[in-house]
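Heads up, one of the protein chains got dropped from this complex, but the rest are sitting where they should.
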Amino acid sequence: MPVRQWATPFVSALGWFFGVAVVGTALWEGYKAFGQLTGDVFPGTDINLPVSTDDLAMPHTWSIAASLIEPVQRGVDISLGSYLVQQAMVTLQESFAGLLLGTLVGVLLAVVFLWFGAVRQGLMPWVVASQTVPLVAIAPMVVVWGGQLGLPAGITVAAISAYLAFFPIVINMLRGLQSPPTIQVDLMRSIAASNGQSLRMLRFPAALPYLFAGLRVAATASVIGAIVGELSAGTGNGIGRVILNFTYYYSSGPEKLYAAVLVASLAGIVFVQFIHLAEGLLLRRRPRS
Amino acid sequence: APSADLATPGTSTGDGVADHCESGDEVRVVLQWVAQSQFAGYYAAQDQGFYADECLEVTIQEGGVNVVPQQMLSSGNTEFAVSHVTKSMATREEGADLVNIGQIFQRGAYLQVSWADSGLETLSDLEGQKVGSWGFGNDLTLRAAMAGEGMDLEEDTTMVQQPFDMSLLLNRDIDSAQAKTYNEYAQLLEATNPETGELYQPSDFNTINLQDLGYSSLEDGVYARGEWLRDEENQDIATRFLKATFEGWAFCRDHFEECTDIVLDNGSTLGYSHMAWQLNEVNRLIWPSPEGIGAVDEDAWQQTIDIAMQGDVLATEPDAGAYRTDLSEAALEAARENGVDVIGDDYEPEDVELAPGGE
Amino acid sequence: MSNRVVIDVDNVDKVFDASGKNSVAALQGIDLTIDEGEFVSLLGPSGCGKSTLLRVMADLTASTSGRIEVNEKSATQARQDRDYGMVFQQPGLFEWRSVLRNVELPLQVAGVAKEQRRQRAQKMLELVHLSDFERHFPWQLSGGMQQRVSIARALTSAPKILLMDEPLGALDEMNREYLQSELLRIWDSTKTTVVFVTHSISEAVFLSSRVVIMSPRPGRVAGVVEVDLPYPRTARTRTSPEFYDKVTEVRTALHAVLAETETV
Amino acid sequence: MSNRVVIDVDNVDKVFDASGKNSVAALQGIDLTIDEGEFVSLLGPSGCGKSTLLRVMADLTASTSGRIEVNEKSATQARQDRDYGMVFQQPGLFEWRSVLRNVELPLQVAGVAKEQRRQRAQKMLELVHLSDFERHFPWQLSGGMQQRVSIARALTSAPKILLMDEPLGALDEMNREYLQSELLRIWDSTKTTVVFVTHSISEAVFLSSRVVIMSPRPGRVAGVVEVDLPYPRTARTRTSPEFYDKVTEVRTALHAVLAETETV
Partner (left out) sequence: MTAIDSSSARSSLVSPSWLLHNVLPVIVAPVVILTLWQALVRGFQVDSFVLPAPTDIAGALVEEIGTILSASTVTVRAVLLGLASGVSGGVTVALLLARFRSLSAPILTVAVIVNCAPIVALAPIFNNWLGTASIASKAGVAAIMVFFPVLVNTTRGLLNVSALHLEVMESLAASPRQVTLWVRLPNALPYLFNGVKLGTTLSVIAVIVSEYFGGPADALGVYIAQMAALPRYAEAWAGILVSAALGLALFGLVNLLERYLMPWNATTGSGG
């Protein structure tokens, strides 16, 4: 079946991913073999390698891979791999909810900023400042707020994820809403289009490519937000919590932590690729820039 | 049966209630940390159907870094929480209505560990050294003990935020590490000495037992919200929860190996010997309980509060509502009637041998 | 040609940023009447206020003082009644709409039913010889074709007045001459009144019945040249001596303006 | 005007993407000699290969076959000897350099000492009447001023040959006519040989001593018109009957080409 054009970035990204996996594995094992050979020093010196290459610090790639098919815990016949995927799905659901929420808030805010210049002037610096607030620090409090409002923990995590996601959306969406050239704005005015019509027929469609540029950044941010949120949410769910757990158990099974980090990265990457896919689909009629 | 609920891992929910129940009451309990023997009693009560017998459907929720049980309790995300007196009373001072309804651990478990060859044998030896500390309120007992020596943790030592394992001490990145008898100390003894290829021995370390120095604070206990407890029905639920929990702890005292297995089946990925060691040490913190498990010893309570106030975590003494004993007394009574030994006078610790990596 | 006045500009001033110290007097004391069916060009050097005058007429910019009457009402009213069609230097098509849906836009804004506006838009595309491209997207057309679409779009709501701001400025000379002829043909078949802004002397002369010459700083009407060359005008018109004479006349008038104000 | 041949284009072909299935024959059998001090325009419809021919002369694109000799050496050698000055349709100034430093660039590339290149660049800015703007950045200048800077830049290394690809295409007509006169003045004072690409008939006639008319698909030289109007040419030249006659002659020749190849 011929691959449709809007899907090619997605497919090629997959190809790239496997390429990276192969090269990454080779580098990892190469470095490890080198370190084992030289006793973790640069040959002919006593300068230590930056990272020691024993099995605790750097488990073999195949033991990481093998751990994926082993049971995740005693007495349970679910493999680590499927467990991690399950957990990653939980995180992705939270990220997706966070992305939706963040996009909604971001787009609304962008429209308000578009129509009310004074509000934009007043709030924009604080929108920037909001992103310099260390999320990990406020996440536990957000969890308390969510609890006070009677929200389930998953929603609270999504809210934390949305907090990181809304920023690139506001910035890009506002830029997009302001992107139509004067000519197009004047044209709408000359045909006596209402503000709403102008928004619907001109500014929104013009902002779509910008929105997607923002969505790609926001998608990554939302996964980070969900992971950080999970650290505090106390649901025990999600790949973030799994990473934490395996950190706790690092010395008894380092490969599990690596496997979890890999799956988390993969989840983030796949998530963004889906955004790409949606973008390709929705904007397939637009000229390529 | 393995009761780890993989639909929502990190939690364990019972498979329904006993036949004699008309209906089940759903409640949640949040632990202070991940599944381990420190919380064996709760898992055993779940696994052995003690909660089900009380017509409770209990969801046990693991803790972890940043999962602050007091916070989850005060925000209404759980009905019960396992926490320390110091931390929950600090939260109470900020306006959250947390009430201690059953004090499980009767003794403290804090150690300060250093290498034997370092010659750090007393707290005053720690002056000018790099000292690891967990923080999050786990530093209070150490602070108090140091203050007793006329020292100040921040000013007289270099404090390092200690992570979840003992690698800092093993790598000699710090001179002295915090350890609990039931966990981190075992981690040291499970590690292999690269020079000998054998496990490290207790003789390789100097341990300062803060309890022996007279600084003991009340650790794991069960908390609920005062406002929630105002409802008579909830008082009944709490009583039943405590009764089943007490039975769980008694089970773990009497069925050592079975209980260890229950913990391992509930998601602990650490090895058998580590969990066995931990259960043994935790049993020692509980048994014997002269007043019965769950009782609050007023002197120990007061000392704990003093430690918290000295550590600047509490500004004033907690009010009278900070703990209540009526529920745990009723639970004790009910358990006794059930034929359970809730005092453990003739408790004898096991002899646990640690294997490499805690396997 | 009837004599009904369609646009009446009376002593209009426009000052940008009036209170600030960068205030620019873009228009000063503009008096101009345009009759129904006329083709009037506004000609003048860059910055003389041609666009500003057009935009004031179209109610895209408010005048600072003076009065504008369009079809016996205010410019704002005329705009809200959708009396205008506008064409700009760039086609300004919406790249997410097909050619047909671009042409439909003014009717869609006006709330015309789908079937009806489709038919009307198709008719307009016929007029500009682009029926074969209705399903294409703007980026699939050349610049000249895009500009023809934008003319169709301006005409689709059958506006009484067509306002064009250098609509052919971005095209190369060959394409430009071709579209000039097309424009005259369309004007002839629709009988609208056209106000046309341009920099090009020959373009103004070829198209217009009247050329309004403007002078800069502040923008004023410096002169009006009647172009009495007969319509329809064709490729042959461009090589006729009468055409050259008119061009020379306009050029001379314009250079007088430039000389007066100091040069470029 | 001497008769020394400066550029000798001999039977040059250029095929883009020769092996691919989108191969385009951009130039075919081009023969052209340009003498020292000439001002030659290349005129023709869009896509006929004007830019390609200029770029082949400048060694920015390699020809597919044929021979080009510039000052009795290969085009590559000529480029490396910095015999050329180039001006493009867009000014292409470096926005991070001040006007002065933009004009200095060719000398800086050539390794000329700072003091010396500064003086030379200042002289060039005088020539284009922009001495007051040497410390400005490009964005602070209008399009016409930027194009003048780019002309100054092209002249700063005193090139023997000035190659210009529609340098005035982006400007409005008034500015364009002004710069045409400026260009002739500069050409007169520097005595360089100029090859000038344009779309505009009147521009080609006004500027050149010779107009080379090109036809498209494949690009060929379709004819050459000698423009024997006397230099210096002034604003008056534009209104003279001889000028109109030449314009008509070139227009006719060009339309013959277009008719031959089918229109727009």
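As written, the chain order gives the labels A, B, C and D, with residue 1 at the start of each chain.
Basically, contacts are C-beta pairs under 8 Å (C-beta built on N, C-alpha and C of every residue); 3 or more make two chains touch, one makes a residue touch a chain.
Quantities reported herein were computed from a predicted structural model and do not represent experimental measurements.
Here one chain is not drawn; of A:69, A:104, A:133 or A:281, the residue touching it is A:133. The chain omitted from view is touched by exactly one of A:36, A:82 or A:148, namely A:148. Across D:5, D:25, D:60 or D:229, the residue that sits in touch with the chain not pictured is D:60. Across the interface with the omitted chain, chain D contributes residues 58, 60, 79-82, 84, 86, 88, 90, 92, 94-98, 105-106, 108-110, 133, 136-142, 144-145, 157, 175. Within the complete assembly, residues 65-66, 68, 70-71, 74, 87, 90-91, 94-96, 130, 133, 135-137, 154, 159-164, 167-168, 171, 173-174, 313 of chain B touch the chain that is not shown. Think of the hidden chain as still there; on chain A it touches residues 12-13, 16-17, 19-20, 50-52, 56-57, 117-119, 121-126, 128-138, 140-141, 144-145, 148, 171, 219-220, 223-224, 227-228, 231, 240, 243-244, 247, 250, 254, 257-258, 260-261, 264-266, 268-269, 271-273.
We adopt the following convention: only the chains that are shown with their structure count from here on.
The mean-CA centres of chain B and chain D are about 86 angstrom from one another, to the nearest whole unit. Computed centre separation for the pair chain A/chain D is 52 angstrom, with centres defined by C-alpha atoms.
For chain D, no residue reaches two or more other chains under the stated contact definition.
Multi-chain contact residues of chain A (touching two or more other chains) are absent. Per the touch definition, chain A reaches chain C in the complex via residues 181, 183-184, 186-193, 197, 201-202, 205-206, 208, 285-287. Within the complex formed with chain C, the chain D residues making contact are 45-46, 142, 144, 169, 172-175, 178, 199-202, 235, 238-239, 241, 244, 248, 251, 255, 258, 263-264.
Of all residues in chain C, those touching chain A in their complex are 55, 58, 60, 79-82, 84-86, 88-90, 92, 94-97, 105-106, 108-110, 137, 139, 157, 163.
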